[in-house]
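All protein chains but one are shown at their positions in the complex.
As written, the chain order gives the labels A, B and C, with residue 1 at the start of each chain.
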Amino acid sequence: MFAKMILPSATGLKNKTGSWRMGKKPKFLHKNCTGCRMCYLICPEGCVSGSKKNYDANLDYCKGCGMCVEICPVKDIIMVEE
Amino acid sequence: MKQFLEGATSIAKTVALCRPGVIAAYPITPQTHIPEELSSLIANGELKAEIVNVESEHSAASCILGASATGVRVYSSTSSQGLLLMAEVIFNIAGLRLPVVMCCVNRAVSAPINIWNDQQDIMSVRDSGAILFFAENIQEACDLHIQAFKLAEDPEVMLPVIVNIDGFVLSHGYEAVELPSQELVDKFLPPYNPIYKLDPENPLTFGALVGPEWYMETRYAIHHTMLNEVKSKIPKIAEEFTKMFGRKSYGFYEEYYLEDADTVYVTFGSLSGPIKDTIDRLREKNEKVGLLRIITYRPFPAEIGRILSKFNRVIVLEKDISLGHTGGLYSDIVTSVYNYAQNSGISKLPKISGYICGLGGRDVSLEEIEQLYTEKEIFSSKFIGINEKNLGSYI
Amino acid sequence: MKEIIIFARAGQGAITTAQILGSALVKIGKHAYAFPHFGAARMGAPMNAFLRYGDKPIRLRTRIKIADYAIVVDETLFESQNVVNSLKEKAICIINSQKDYTPYGKKIISIPANRISQEITGKIFANTVLLGAFCVVDSDIKIEILYEAIKERFKGKVLEANLKLAEAGYNWAKDNVSV
Partner (left out) sequence: MIDEKILFTPGHTACAGCGQSLAARLVIDAAGPNTIVVNNTGCLEVFSTGYPYTSWRVPFIHSLFENAAAVASGIEKALKYLGKTDVNVIAQAGDGGFADIGFQAFSGLWERGHNVLSICYDNEAYMNTGIQRSGTSPVGANTGTSPVGRNSYGNITWKKNLIDIALAHRCSYIATATICYPVDLQNKVKKAIKIKGAKFIYIFAPCPLGWGYDPSLSIKIAELAVETGLFPLIEYENGVLTKVKKLKELKPIEEFLKLQKRFQHLFQEENKHLLQIWEDFIKVNVEKYQILEKSN
């Protein structure tokens, strides 16, 4: 008899951590984005995605840490109230 | 064909026949000849396996844990302090349901440090979920190893098995041993090919953090497996082994002169030998005495309660002690007999005496064993052969 | 025996709240058992703290599923943590919010704890404001005794701030809450 605790890949996607935000969320302005992808690279949740000059945070998972806002070299991401 | 071989060497040669893929080797007296022999078999091309000279027993058990999780048959061996250092890993292996096979060459536990034989070490992992076998002699130690791989790797079992042999007494002793052919072992033991393993083709996560809503079922499942699947497969595997290899293998226990016995000794390991000699001598004087030798200690065969309930007196003799209580075997036997009695309604319970002997390599003489037969008083944990001169007060 | 659930996120002081309430109750001769939701909580992760109190020693150690009182420190948890179904019929729940929760059919009282806290300290320390307000909601707990418990828990400037926060919460609830 087994109570199998072996997990298939990436079941964590079902755990929407967006509810952790404390009232603020990142807003990608898509104005002067140069497509440098730093926001995509440094998101600790790995929930920023997109291509060329069009990136966004997946708010199902974003915890509102604001690291993308800090890293964006052209200040094209700002924190806004929920 | 029969060879006159050292215990550790014959175990290593037998393990080699079982085609382990990864072996973790770490020295500790008295088990070291096993990894040494395995290393030389590999060095001389007689065994194709990867041996890992780890830096501690904790890493030895962890190494074979990883290799087993990757889908390869593994093996390692240890003794005493090494087993204690491995303890958390053995619980972990059982919890991960990995069919690791190991040999524990039983030795006393420190302090004080003592490299000689007793069975206190294995008691530290008695509750770990590992299946525990005890061999009486070298041949049985080899035969139990072959059966251990088959049992452990059965998809309905998937639990570690530890074969216990008495340090020095069996590991360093030489006996006539029949080593089977590779073909025979290959026929008996199919290759190890688990469904769930670490494989980039099918990424899985092992060892997740499991909360109160799920954890209890994982322990229940192991317990249920021990009391059902393992219990049913041990005699079947022993029977199949006996047929294929032409050597009697008993499975749970061996009954020696029990048919008409009135008093019965109970023990495990090599201590069974001198007890059988004592029984033979007493039988010559028409004493109705026999021995129940436990081979499978975990899972603890419940029928032991039924078997022992019909005798007047039971003498449990063991080389371990749960300090502040009784020997491990004694407490399990009393529980098992009492459970049988309360379920079967029998009224007369046998007198069950528990004796502790042979700790730290102290020899147990035939006289001492025979003297227990006539002892009237009942004890739960009487030490045999204590030398008062070695005892005193702190100040 | 009364049972209280505190809904908060890790780092919002739920355990401190339960502990202060418990110590206040013990001061008036009640038996109390305050305990956190056991687990590896991370900053921001939803979690609970619990409090049981009564006239006899508290020996029940299980999690509280349906409570007599609830304190919701972060209103974003109201839905996800299923607060409504964690309340007995006659339960009273106070929630750090400025929204109206009457449509939910149970006695759920909004306390603008964030606003009150910002007015006093310029920062958000909602749980102490809610503690003050709770004294109006649960007659067993007297505000004077709560102050004593707070004095034992904090020191210096932090103590002063917490006393003011508790008082403000208490006064606001006295004027605006009818139980």
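Quick note on the criterion: contacts are C-beta pairs under 8 Å (C-beta built on N, C-alpha and C of every residue); 3 or more make two chains touch, one makes a residue touch a chain.
Quick caveat, the model's predicted, so the values are computed rather than measured.
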item	value
Visible chains that the absent chain touches, using the contact criterion stated earlier	A, B, C
Of B:G45, B:P200 or B:G345, the one touching the omitted chain in the full complex	B:P200
Among B:P27, B:G66, B:G173 or B:G360, residue touching the chain not depicted	B:G66
Residue ranges of subunit B at the interface with the undisplayed chain	21-22, 24, 49-50, 52-56, 58-60, 62-72, 74, 88-89, 92, 96, 198-200, 202-211, 214
Touching residues (missing chain, whole complex) on subunit C	11, 40, 42-45
Touch residues of subunit A, complete complex, unshown partner	5, 7, 9-17, 20, 38, 41-47, 49, 58, 60-61, 63-67, 69-71
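Convention: only the chains that are shown with their structure count from here on.
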item	value
For subunit B paired with subunit C, centre-to-centre distance based on mean C-alpha positions, whole Å	56
Whole-Å gap separating subunit A and subunit B, where each centre is the average of the chain's CA atoms	54
Of subunit C, residues touching subunit A in the complex	9, 44-46, 74, 76-77, 80
For the subunit A and subunit B complex, residues of the former touching the latter	1-9
Subunit A-touching residues of subunit B, taken from the complex the two chains share	97, 158, 196, 203-206, 208, 210, 214, 217-218, 220-221, 224-225, 228-229
